[in-house]
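All protein chains of the complex are present and in place, except for one that has been dropped.
This part shows chain A:
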Amino acid sequence: MMLKTRKARDNLWAGFFLAPQLIGLLLFTIGPVVFAFVISFMEWNIGSKAEWIGTENYQEQWSDPLFWKVLGNTVQFAIMYIPLTLIGALIVALLLNLKVKGRTVFRTMFFMPVVTSTVAVALVWSWMYNPDYGLINAALSVIGVEGPGWLTSTTWALPSVVILAVWQGIGYNMILFLAGLQSVSPQLYEAARIDGANTWQRFRSITLPMISPTTFFILIMLLINAFQVFNEPYMMTKGGPANETNVIVLHIYQTAFQFFQMGAASSLAFTLFFIILIFTLIQFKFSKWVNYDA
């Protein structure tokens, strides 16, 4: 009897402490997800009456060449952004994990882009990309290369957006890698040295496996970031030229808040959700290389 009242009291207290987060979860996540799923089967333009149209939104969106264009751009963005950020961050972390002078200063410099708002730094990068007076083409001209009109070129606009994203993303992931590297026991390296392993062999057979959980975590987060990229293309190109930098979230934003097609936008959002889900599951499926025994 005593136990029962204690349990009941605990339930009440838990309810009290959880209430704000649970109410938020219901009002702003679970409820809206269900709501969005329903809307995605409706023709619902702001101002008009909602009408049930089944899977028409999905069919319409998926048969729209623009959808495949923005999906392709997003995938291209991910293919460039993920490895560049991952490898860049890992290299910097490996170097800063060594005994080098001025570690704190280097760390500060690499981290500075992380804290700044994408909107402001995108503006700065747009100016650096300026074909006639920008810093980048001026630097290229020194070595005799005539730079393109970065943000107006159909070839270079997407890579230009990627470069800004990588520049801003390296610092954060570098810190995660550093934390992972510092948890690797020095004895392991010592033992490997005694066995005569060279730097590359030690990296290959100790460092990489020991930081694999960190790498896996970073990989998944980068994938999610890549599929949700919005600020950079919005600020630098508005999706242009000729939709070359138009990505899924920008497309959703335009569909919902410029054309006010809420049903169509919801079907796009769910498509994005499933794509992210599938990619994440695939990554988990092929995560045998991740070593959690550390």
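Criterion: a residue touches a chain if its C-beta (ideal position, glycine included) is under 8 Å from a C-beta of that chain, and two chains touch if they have at least 3 such contacts; residues count from 1.
To be clear about the criterion, contacts and distances are computed from a predicted model.
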Listed names "NADH-quinone oxidoreductase subunit H", "Carbohydrate ABC transporter membrane protein 2 (CUT1 family)", "Glycosyltransferase family 4 protein" or "Acetolactate synthase", matching UniProt entry of the absent chain: "Carbohydrate ABC transporter membrane protein 2 (CUT1 family)"
Of A:Leu18, A:Ile79 or A:Ala242, the residue in touch with the unshown chain: A:Leu18
Touching the absent chain when the full complex is considered, from A:Ala78, A:Val162, A:Leu222 or A:Ala256: A:Ala256
Contact footprint on chain A, counting only the chain that is left out: 7, 10-11, 13-18, 20-25, 27-33, 35-36, 39, 88, 91-92, 95-96, 98, 100, 105-113, 115-121, 123-125, 127-128, 130, 132-133, 135, 138, 141-142, 167, 170-172, 175-176, 178-180, 183, 193, 214, 217, 224, 227-228, 230-231, 234-235, 248-249, 252-253, 256-257, 262, 265-266, 269-270, 272-273, 276-277, 280
